[in-house]
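Take a look at the structure set out below.
A single protein chain has been omitted from the complex, and every remaining protein chain is retained in its original position.
Lettered A, B, C, D and E in written order, each chain numbered from 1.
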Amino acid sequence: MPYVNIKITKEGNITKEQKAALIKGATDLLVNVLHKNPASTVVVIDEVDLDNWGLGGDPILVAREKNKKK
Amino acid sequence: MPYVNIKITKEGNITKEQKAALIKGATDLLVNVLHKNPASTVVVIDEVDLDNWGLGGDPILVAREKNKKK
Amino acid sequence: MPYVNIKITKEGNITKEQKAALIKGATDLLVNVLHKNPASTVVVIDEVDLDNWGLGGDPILVAREKNKKK
Amino acid sequence: MPYVNIKITKEGNITKEQKAALIKGATDLLVNVLHKNPASTVVVIDEVDLDNWGLGGDPILVAREKNKKK
Amino acid sequence: MPYVNIKITKEGNITKEQKAALIKGATDLLVNVLHKNPASTVVVIDEVDLDNWGLGGDPILVAREKNKKK
Partner (left out) sequence: MPYVNIKITKEGNITKEQKAALIKGATDLLVNVLHKNPASTVVVIDEVDLDNWGLGGDPILVAREKNKKK
C-alpha cells in the first residue's frame, strides 16, 4: 500500500534492469522495515532532464563542475 | 484551488478526449463533494513509462504477467 | 494501478464520508475513463494548512478576501 | 542528488529507528544500483492519515476489512 | 536541504537560461526568507504536456480560450 516516488536525472544510462532493481529494492525496504504488503506497494521512477534539476542554486551539470574544482 | 495529480502509465493509447474527461471528472468531483471553486482547481496528469512503474516489487508489465497466472 | 494525489486546504470541515467520497469518485473516474483496475488504484488526500497554500501571490485567505472585493 | 519520497499511512507505530532505516535503505539503494552520491540524496517520508488513504475505491481500513473476507 | 518542485506546461519556449534562472531564484528565495543552506537545496522543474494540464475543468488551452472571451 505504500507509495514510493524516486526522482533522478535522465542521463540516458539507466537500464531496464536497474529500474527493476530500484523497484524491487524500494519494495523490499518497506517490507523489511515496516512489514508492508508488497502486493499493493507502488513505486514510480521519474527521470528528469539535466537542465531541469538544480542543486546549490545551479543546474546540476554546473553544480557538478563547481564541485570538481573544490 | 485544489490541486489534483493523476499518475498513470504511458501506454500510447490515451486520447486527448480521455485526458479532458479526467480533467473534467476530477474537477467536478471536488465541486460536488467539497463545493470547491472550479476556476482555480488545477489537474495535472503525469504519464509514466512502463519500465518506471512498479507494483508488488516488479515492473508493472511483469506484475501483470504474474497476475494472469494466478 | 493509477496513483491520484488530491491536495486541498485543511479547513477543519471535511468529514470522513466526504474523504471516502473523494476516494471512490477518483477511483471510479479512472475505471470509467481509462478502464483501470480499481484494486490497485491508490488515492492519497493531503490536507494543507491555510497559511501554507498560496494563490495569486498571496496566502489563500488573503487571496479570498481580495477576490470578494473584485 | 536523487530525491526519494516515501508515502505511508500514519498508524502511530513507526519508530524513529524505523524512519532512520527507511532513509538509510533508500539512500543505499540509489548508491548501490545507480552509484549516486549519497551526500546530496534527499529522502522525505510523508505519513498520511488513514482516512486520507484509499485503495480499490475505499478508505484503506475498509479495504483491509474487505480483503480479510476474501 | 529544502526541496522545491516547479510544475509548468511544456510550451517549447523555455530556454536553458530561464530554467537556470528558476533554479537560482527558487534557491535564493529559501536562502533569503528562511536562511536555508543552498548547497543541499534541490529544485526540480517538471514540464507537463498541454493536454495533461487542466484548469477550471478544461484542458489549459480550452481554459485560455474561454478566458479570452470573458
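In this text, contacts are C-beta pairs under 8 Å (C-beta built on N, C-alpha and C of every residue); 3 or more make two chains touch, one makes a residue touch a chain.
Worth saying up front: this structure is predicted, and the values here are computed from it rather than measured.
Asks: Tell me, which residues in subunit B touch the chain that this view leaves out?
Replies: Residues touching the hidden chain, for subunit B, are 1, 3, 40, 42, 44.
Asks: Going by the touch rule given at the top, which residues of subunit E touch the chain that is not shown?
Replies: For subunit E, the residues touching the absent chain are 1-9, 14, 18, 21-22, 25-26, 29-30, 32-34, 36, 40, 53, 55, 60.
Asks: Kindly note down the residues of subunit C that lie in touch with the hidden chain.
Replies: 7, 46, 48-49, 51-59, 62
In this text, only the chains that are shown with their structure count from here on.
Asks: Let me have the rounded angstrom distance from the C-alpha centre of subunit A over to the C-alpha centre of subunit C, please.
Replies: 26
Asks: For subunit A and subunit D, let me know how many angstrom lie between their CA-based centres, rounded off.
Replies: Taking the average C-alpha coordinate of subunit A and of subunit D, the gap between them is 14 Å.
Asks: Which subunit B residues reach two or more other chains?
Replies: 7, 22, 26, 40, 46, 53, 55
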